[in-house]
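Down below is the structure, laid out as structure tokens.
With one protein chain removed, the remaining protein chains of the complex are shown where they sit.
Here is subunit A:
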Amino acid sequence: MKEYIRGLSRKSIMMFFGSIYALALLVALFPPLYMWSSGIRFEILGIPFAIMYWLINGVVLGLTLWGLYIVEDIRGELDEDLLPATTPLTGE
């Protein structure tokens, strides 16, 4: 799995996580969506959907950021003392 993540291009990683972030933005900012959720009493885990709508958006966003952090960590993109791009180190 780690090798697969390292082999992906930066662009495809950002496309994936960026799309989820954009979706979370849409859920919070697009009036037809949040108006649709307004007033729905259908319960999920005992909580009405009108409330769950906002909670789910927050959870998805938090998990997305966490996922991106893990991926960037695996790819070694978080540390400042890394060497500039030369030959790959994994022997691929």
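Definition applied: a residue touches a chain if its C-beta (ideal position, glycine included) is under 8 Å from a C-beta of that chain, and two chains touch if they have at least 3 such contacts; residues count from 1.
By our rule, contacts and distances are computed from a predicted model.
**Q** Select, from "Sodium:solute symporter family protein", "Acyl-CoA desaturase", "Ferredoxin-NADP reductase" or "Alpha-ketoacid dehydrogenase subunit beta", the UniProt-recorded name of the complex's unshown chain.
**A** "Sodium:solute symporter family protein"
**Q** Under the stated touch rule, tell me which residues of subunit A contact the chain that is not displayed.
**A** Residues of subunit A in contact with the hidden chain: 2, 6, 10, 21, 24-25, 28-31, 34-35, 37-41, 43, 46-48, 50-51, 54-55, 57-59, 61-62, 65-66, 68-69, 72, 74-86, 88-90.
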